[in-house]
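In this view, the complex is presented without one of its protein chains, the others remaining in place.
For reference, chains read A and B in written order, and residue numbers begin at 1 within each chain.
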Amino acid sequence: MTDAALVAQARAGDVEAFGHLVDRYYDDCTRFARRMLGNRHDAEDALQEAFVNAYQALARYHERDAFRGWLYRIVLNECRRLAARRWRNERRLVHDDVTLERLPGREENGAADLRDQLQTSLARLEPLLREALLLKYGEGFEYTEMARMTGASIPALKMRVKRARDQMRPWLEEMEENA
Amino acid sequence: MSARSWRAACGAAFALAAALAWLASAVSAAPIDKRLVERLDPTTAEEVWKVVEAAEAQGVPTDPLIVTALEGASKHARPERIVAAVRERSAALLAAKEVLGPESTPGEIAAAAGALMSGVPRDTLARLRQERPKGSLLVPLVVLADLVTRQVPIETASMAVLHASRLGTRDADLLRLRSRVEGDIRRGVSPAAATIARLQTLGLGDAPAPPTSPGGSHR
Partner (left out) sequence: MTEGDHDIARHMAAYTEVGPPSPEARQRLMAKLRRESVRRPSLLARLREATTSWTVSPLLSGATALAVGVVLGWVLHDARTSANGGSATPGPGVAGVSSTHEVRLVQFVLLAPKASRVAVVGDFNDWDPSATPLARLQGGSWVAAIPVSPGRHVYSFIVDGDRWVSDPASPLAPEDDFGIRNSVIVVGQEST
């Protein structure tokens, strides 16, 4: 059954139909949230909020949008909010994308439970670069969809992905040499 | 008292005792469901209640019989029509219970009875049960009966629902199939052709997919 059909059922009040959508996407979204946030606990919190938000927002979902992209946008926003809350706890105020872009990505230190080489490199990326890289190379989204999800332009997203790659490459090579 | 008088007196006492015993047994029988008493005239209520009691003795769910009578009352049906409807329903429920098996739910039995009353053969119901020995047959039976009611030939409707069940089609997909067939019929497609065409789309599009074409299951 297509996502749109399950959404229709869920909108009619069938929470179990939404449960099927959860079944379909929970694992992938978990993977994304864990790579974004670096630890299981935060990822689970973000997913709880995201799926409940998605359920509440079903009335605003349009069939012309791919459900997966629509859902990931909500997950992405929750990851951003959670990361921003961590920053606020460290007395930093995050107002907008520009500010986010300036924040070094070190929030996982001490809270990370994912410690493979990839995560170590991802953690060092600025959040917006990490987002773009994960959406493109981790989750396989096209740039057009990423633009809808993030609100950024396609050229901006391509630049973020390129910068993420350029930054990560030497870190990963260094880790491989030292392994 | 003479011997003859004594025998007469004993006979009378015996007859009286027998009458009292019969009366006692009659009084101790279950009272007529008060819904029937409130909504039907006394004679019809009693007639219906007899059918209900007989059905209960055969293990047939009785609430559907009572609500059938109440439905008739609300629709101002003639008393004899009400009693006949209850009898027909009772026979169909019994047949449905026999075909579907003792572990069937009341809903399945009621749905199967409806299907039988619309002409679906028992064999189809038995085969449906074989396709889904543990799962609920409620939605397949509802869909099957609906298709037949919309003039889909019984063989075609039966084949469609059996085939869908064999594929492991989810209830929601089966309901969607029904809705689409209904829409096609409204647009002038023959019931049989609509059913076969929509059946062929089952099993496709189960994976996460790009947006569907507009309309979906709402029309």
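What we mean here is this: contacts are C-beta pairs under 8 Å (C-beta built on N, C-alpha and C of every residue); 3 or more make two chains touch, one makes a residue touch a chain.
Note that the coordinates shown come from a computational prediction; the quantities given were computed from them, not determined experimentally.
Asker: Which candidate, B:Ala91, B:Met117 or B:Leu202, sits in contact with the chain we can't see?
Answerer: Of all options in B:Ala91, B:Met117 or B:Leu202, contact with the hidden chain holds for B:Met117.
Asker: Which chain A residues touch the hidden chain?
Answerer: Within chain A, the residues that touch the unshown chain are 11-16, 18-19, 22, 26-27, 30-31, 34-35, 40, 44, 47-48, 51-52, 55-56, 59, 114, 116-118, 121, 133-134, 137-138, 162, 165-166, 168-169, 172.
Asker: Please give every residue of chain B in contact with the chain that is not shown.
Answerer: 35, 39, 63-64, 67-68, 70-75, 77, 81, 85, 88-89, 105-107, 110-111, 114-115, 117-118, 132, 134-136, 138-139, 142-143, 145-146, 148-150, 168, 170-173, 175, 178-179, 215, 218-219
The rule we apply is simple: only the chains that are shown with their structure count from here on.
Asker: Approximately how many whole Å separate the CA-defined centres of chain A and chain B?
Answerer: 52
Asker: With touch defined as at the start, can you tell me which chain B residues reach chain A in the complex?
Answerer: 170, 172-173, 176, 205-206, 208-212, 214, 216-218
Asker: Under the touch definition given earlier, write down the residues of chain A that touch chain B in their complex.
Answerer: Interface residues on the chain A side: 1-6, 8-9, 14, 17, 24-25, 63-68.
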